[in-house]
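Have a look at the structure that comes next, please.
The other protein chains are all here in position, but one chain of the complex has been omitted.
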Amino acid sequence: MSGNTFGKLFSVTTFGESHGPAIGCVIDGCPPGLPLTEADIQPELDRRKPGTSRHVTQRQESDTVEILSGVYQGVTTGTPIALLIRNEDQRSKDYGNIAESFRPGHADYTYWHKYGVRDPRGGGRSSARLTAPVVGAAAIAKKWLQQQYGTVFKGCMSQLGDIVVPFQDWSHVPNNPFFAASGDAELIARMEAAMDALRKDGDSIGAKIDVIAQNIPVGLGQPIYDKLDADIAYAMMGINAVKGVEIGAGFQSVVQKGSEHGDQLTPQGFIGNNAGGVLGGISTGQDITVSIAIKPTSSIRTPRQSIDKDGHPVMVETFGRHDPCVGIRATPIAEAMLALVLMDHALMHRAQCGDVQVHTPNIAL
Amino acid sequence: MSGNTFGKLFSVTTFGESHGPAIGCVIDGCPPGLPLTEADIQPELDRRKPGTSRHVTQRQESDTVEILSGVYQGVTTGTPIALLIRNEDQRSKDYGNIAESFRPGHADYTYWHKYGVRDPRGGGRSSARLTAPVVGAAAIAKKWLQQQYGTVFKGCMSQLGDIVVPFQDWSHVPNNPFFAASGDAELIARMEAAMDALRKDGDSIGAKIDVIAQNIPVGLGQPIYDKLDADIAYAMMGINAVKGVEIGAGFQSVVQKGSEHGDQLTPQGFIGNNAGGVLGGISTGQDITVSIAIKPTSSIRTPRQSIDKDGHPVMVETFGRHDPCVGIRATPIAEAMLALVLMDHALMHRAQCGDVQVHTPNIAL
Amino acid sequence: MSGNTFGKLFSVTTFGESHGPAIGCVIDGCPPGLPLTEADIQPELDRRKPGTSRHVTQRQESDTVEILSGVYQGVTTGTPIALLIRNEDQRSKDYGNIAESFRPGHADYTYWHKYGVRDPRGGGRSSARLTAPVVGAAAIAKKWLQQQYGTVFKGCMSQLGDIVVPFQDWSHVPNNPFFAASGDAELIARMEAAMDALRKDGDSIGAKIDVIAQNIPVGLGQPIYDKLDADIAYAMMGINAVKGVEIGAGFQSVVQKGSEHGDQLTPQGFIGNNAGGVLGGISTGQDITVSIAIKPTSSIRTPRQSIDKDGHPVMVETFGRHDPCVGIRATPIAEAMLALVLMDHALMHRAQCGDVQVHTPNIAL
Partner (left out) sequence: MSGNTFGKLFSVTTFGESHGPAIGCVIDGCPPGLPLTEADIQPELDRRKPGTSRHVTQRQESDTVEILSGVYQGVTTGTPIALLIRNEDQRSKDYGNIAESFRPGHADYTYWHKYGVRDPRGGGRSSARLTAPVVGAAAIAKKWLQQQYGTVFKGCMSQLGDIVVPFQDWSHVPNNPFFAASGDAELIARMEAAMDALRKDGDSIGAKIDVIAQNIPVGLGQPIYDKLDADIAYAMMGINAVKGVEIGAGFQSVVQKGSEHGDQLTPQGFIGNNAGGVLGGISTGQDITVSIAIKPTSSIRTPRQSIDKDGHPVMVETFGRHDPCVGIRATPIAEAMLALVLMDHALMHRAQCGDVQVHTPNIAL
């Protein structure tokens, strides 16, 4: 209820602060019998971890995960799986200067007013570092969904500030520091240059991320409030710095006519996917397609007006190690959140309707 | 868990189908001592009800609400408040022709595959008619929030298809059939003409809706998953036909720099509101600002390709009474969902931190 | 969260007060495809309803149930099932004299202090009348469990005050006004005489009720907090007037040795059932056996000391229509609560482990 648990049947409860002794999570509801070791989880954490290029925060964290429970002889037992990640590179001093004032665009102000007490070290609980345990938990969900339905998750950056990245192919994603689905070397160079300039200026920039899930059973989602797309929106808007979410045609739907938007069906399947794989809150079996808008990092070196705890005017500059574009590392996080939503709905559907029929064979989705 | 309850502490459980005997809801968690009669609820239902202009469905429903419980001598008792609305204008025959096939863009296909059984009368449970009980429940939340903090909710249509409606003033909203915050008679006439053309063509169109909440205490929202903005996104994406949600600057954040996006603070308050009233998932005390994209109605007269339950190709046309733009009646619904989210968070905050301090007096928000 | 919903996956949200316009519930999570009409529900309500003998309250209620939603063409659709029961015999005047003071042993005092407002008509929300909707909801659960696993529920009164009722056979239960599993006419006559004396004295008496569930799959229940027996204890202690709950050997376990208590196993099944069908919080496949202690009705004619709202001493007598032993009508209610617990756990188990295997064939349970 205090908002540190994600999911109802595959529930992930996270804990920890950016510069505390450790971060981690407890996953409750993982079905028994899934082969699982740290080696299933670590690669996903590595995709998200800091320090992988000069365009992300230079904090040095190995993000080594330890499974504390829920696995016996390499197989899940149906009991809670606890994941522990020790923080290695804590530098409380970097943040001393902002303990008494509020960074514009940052959670400093609201935490202070909500709780009357605030851990200022690295943003404390509000740090994007807290997405690591979720990425770890989602690695387990991804494995189960893959094994059960062949589901796969893919994500890419489709826009960096005003640089649009036209989609070419998923295979390009791991080959550049931006998760761009593009093999256009000139474009990548332009992105690198833009990031270098920002870093030099002590500023930051927004980004747009696209994620999809493929091979989803028909029928996941609840019809009224726990619609699949509502839960996806909740999951995505809950990622640090996200300010907008679209499913399928998204805001483009505003200018579409019904005769254009509604995806027609043939015996071979749907024609088009304006729905983004969801109709009436329930999966159609098509690809689930999601886009999110990520705001620019709020911790920047550029001095800005603010106030201190007593309401007096101050100028704030932030000197710690930060991602000049939090969107860069957001791709694996957005995939993770999508996986957690689908996992939860897969179990919920099984509760209500029994073991899932993937789909009717004559509909090529 | 099956997705028919909205909210955790102020919980609204709805029931009913478009053409069943009745629709309604049970509201659990309303604080005791709130003066309440049907007269507090009916006006909100009237703003949303069908048949108020030629641009919305012509179904005739008085949407008369009856309070069945939870109120004694005109005051809430802290026990569940049940609201009942009898369906008056049921016409099952209008839908007979689509019971065996799937309308493109409609929940027909997914309900059928999920449940193996489907109530085709007026879309059954997937009908937008099911937003009526929520609007009723939200009237109670609005009254409590207004009384407690002076909170007010406002909404308007900001785009109808490709017709953008520049914001002039909230006072115009009730004076046109579109909830447009504009007194520009020529613009309204253009919207009317566009709707008339669509109706003639048997087609439909999308829309964009903006809603805001004013006079919100600082500190509402939970930091990680039940972020205030995440719950708003969940609530909005859960409204029928919504495909996109933005908070504050929304997708515009993608092209903003950190030095531009982060709202600076002065002793007199924030400068700007790119945050949309939420930082780190917690309310800042500024206006909460939300925009949503609504797809065109999927039930249209234009014939389209589809399949029947056996997978055979069919042409589908829909002849019932439908809103040619579901966005028109979405404004009070979006306000209602926003009110329910804030009500729930207000109670949650009170659980965790005690009675709410509205905000520090020297910050003019 | 405000405690008016029972169950997580098969959720029953009730509403209403003893003398309000109606009582009822919304059942969310019923699997689709279950044949269902009012005729499946009414007989269970009739077993519980008032006025069936001179030993229970003489309030005249037909307790006629109306299904408002969730059923189409006689089959559940997977959407919420709302049940409505109109109150017919409201007599607010019977309770006027106690509106300003607190009956000893009654919820009057605590409701008043909790909410600061109280509906005194017939005990308002605290009336045992509110068990009617749950009995209705449980009729649906019973039908599903019966169809799925052959599960049956049975209950009887095993003690009325100091009159112990030795178990003879379940077939006797409907043949006497006490739900006694006894064909001993002399014993029944003694119970009738005891009740007549109490009624004459304006006093009331406690009772003990036993309920069992037969043909339960192995494996229902969660290991740590949502143990099957913990949820049963929660359900039973939540019934009006219950002060004690036992599973299996219950308080007799205190004096047992481990070598005696632990039910041994053979290839033909368990020897004995001290466990009451639950080990480690999970069903063994044996009968689930439960006993509950029910306190005497608190509304009695005998004058007693109390205070009024201002803390001044008063004498309180209650003249309304009451059950002189609330235990008499508790048998169908206890069965109902047990059915709701098992239904919820059956769905939960299905979510986590897939479709339930009833049990290994070589274990005769």
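In this document, chain identifiers A, B and C correspond to the written order of the chains, with residue numbering beginning at 1 in each.
What we mean here is this: contacts are C-beta pairs under 8 Å (C-beta built on N, C-alpha and C of every residue); 3 or more make two chains touch, one makes a residue touch a chain.
Bear in mind that the values here come from a model prediction, so they are computed numbers and not experimental data.
Checked against the full complex, the one of C:Arg86, C:Arg190 or C:Arg304 touching the unshown chain is C:Arg304. Residue-wise, the contact with the chain that is not shown comes from C:Ser2, picked out of C:Ser2, C:Ser62, C:Gln146 or C:Asn215.
If you put the hidden chain back, the residue from C:Ile27, C:Val65, C:Leu130 or C:Ile212 that touches it is C:Leu130.
Of the candidate positions C:Asp210, C:Glu246, C:Asp287 or C:Glu335, contact with the hidden chain is made by C:Glu246.
The chain not shown here touches chain C at positions 1-6, 8-9, 14, 102-111, 113-116, 125-126, 130, 159, 161-162, 198, 203-208, 218-219, 221-227, 229-238, 242-267, 271, 274-276, 278-285, 293-298, 300, 302, 304-307, 311-313, 348-349, 351-353, 359-360, 362-363.
Annotation for chain B: contacts to the undisplayed chain at residues 1, 9, 29, 31-32, 78-79, 223, 347-348, 350-355. Mapped onto chain A, the interface with the missing chain covers residues 1-5, 8-9, 11, 13-17, 20-24, 26, 28-29, 32-33, 66, 68-70, 72, 75-82, 84, 114-119, 121, 124-125.
Going forward, only the chains that are shown with their structure count from here on.
Inter-chain spacing, taken between the CA centroids of chain A and chain B, is 26 Å. Looking at chain B, residues 1-5, 8-9, 14, 114-116, 125 sit in touch with two or more other chains.
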